[in-house]
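Not every chain of the complex is shown here; the ones you see sit where they belong.
Labels run A and B following the written order; every chain starts at residue 1.
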């Protein structure tokens, strides 16, 4: 695969957090493979039909003593690129270590041999300056051989991270920013318009504190996907204002009789992850909606950010810019009463 | 709505923790709206049929430097009144701030515009002495437009709390007691005989330490509902002795094939909440059953209480009063053997 073709392919497969948002066209959906919930012949679909996708990732130093993963030299980000595949696909990752420390890439949720474990235990890491190939496979659910039971497939809101930098568990690498999102979709899953990745790592979100935490932006009515990941050594609860989801694999109810609890907050402890989709502003309208860790000592010390739901046409809704300004500390006066504040002119500048 | 009518209505809609227990008659169930799990025409029921319910709440100072919400002046409690609606209903809350601090009311799980967000970010709070209206809407699940997927409705075991007192996240307000339960029911849900609200906030339960934590009381065979809420900055696990429930939306299995785990303890971290129903004493009999945080350093320092299951006729079961006495430290001697202690006289006082 030449560089140009690869780049084009990467633009379809892999999207970076803030540059491309997360395009769903990266997922080549085979025709006629949509799987209904009660699809007949389900357990005969054991032949993996996936393709092998090869990418190169670069681990490199960033300013501020941080380290990140990127898809091109000099383009590392924190979090690293969001990787997306379908159940049955294989990701073959050539990891180039451009630092002078050992490091690795260890995924959650997918299949890998010990050589691709990413752990020092299995001697699976890149020494300083080294290049190493890691292979991640995935599969669909299979019949468990009894009753109606099935062995789970790989579909999930997963993540990947270093497991070797500065220790056997990657603790230093994680602190420096060596982590990213990984989504494995089941055929038939609803695809989002965009995906946001929020990593609550120790007392930061994506290695940032408020007001420098990411502002996630969507237009009213867009289908937005959140992938929330926990890292470090502290416990967290991820809360999104004015939106809710089902506490299950997708965030949707699989049917009217799906027993899943409906939630708007979920524990997000180190190493765990979850994801869900919401319709931006559904039932609540546009505006600057807060997302934050609900552990009070964490929200008070910088673990919060803004989910900006713009008007359907992309314009700024009343009050949103003022809220953003307030979040950034540009305005300090606040008044309150039982009358909502007057709407602000669209696009009102705060300077 | 005049005051008298409103009060009568409030007695039906809203119940206070310890005064009324939780009447279920507050929920006006429209006839012929019970929704079966596999109800036909489900996804056509998108027209909201709910009613608008208007209440006034008062935030005011309490002794011991606490602050609470109440439905009448001078009647604030901790937790605040338990609010209950059906999916589709709207709650319009006129919040009267009778303190000299800014504060607000922010709900989980329901729909609200930025004006009713309750956050300083959106300039949504009551200044000292001010009155402000907050509107919370709710809705039923709706078809997601693909497969059998549904976008979740509002039904859930939620809560509300201050988001502005002493900071942008209400940390001080929460510590002082500005929180309460909110239940949104799906039509067809089983209604309980009574509901208990237990808020694990930092090292306390409903702002109390043992032995002053609430004693929840029911008669053998009553259908009892627990709403458990976490607040503050510590992690907790809520455990109830001798009773268990399904880890899903209701605590019941939705059908024999409901895959939910059965639990008798659940993580209860800051900002999260869950609820479930049990039949008091089912399979285990009456008695003084402990509920407590299972984090050992928390249970040892006051995060425990008693769920008293009386006999079916309301009388005191053998041994229960002794257990209550022991809990209150009135008796200190303990003997043990394989013979149960003799039954105590019914209603035996420990004073």
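What we mean here is this: a residue touches a chain if its C-beta (ideal position, glycine included) is under 8 Å from a C-beta of that chain, and two chains touch if they have at least 3 such contacts.
Predicted model, so just to flag it, every value in this text is computed and none were measured.
Student: Note that 2 identical chains are shown, then give how many the whole complex contains.
Tutor: Per the structure file, the complete homomer consists of 3 copies.
Throughout what follows, only the chains that are shown with their structure count from here on.
Student: If I superpose the C-alpha trace of chain A onto chain B, what rotation angle comes out, expressed in steps of 5 degrees from 0 to 180?
Tutor: Answer in degrees: 120, to the nearest 5.
Student: In angstrom, rounded to a whole number, how far apart do the mean CA points of chain A and chain B lie?
Tutor: That gives a centre separation of 33 Å.
Student: Looking at the complex, which residues from chain A come into contact with chain B?
Tutor: 34, 36-38, 148, 188, 190, 235, 237, 239, 241-242, 244-246, 250-267, 279, 282-285, 287-290, 292, 294-300, 304, 306, 319-320, 322-323, 326-327, 334-338, 340-341
Student: Using the touch definition up top, name the residues of chain B that touch chain A in the complex.
Tutor: Where chain B meets chain A, its residues are 35, 37-39, 42-43, 94, 102, 108-109, 111-115, 117, 119-127, 130-133, 137, 139, 141, 144-158, 167-171, 174, 230-233, 235, 246-250, 253-255, 257-260, 267, 269-272, 274.
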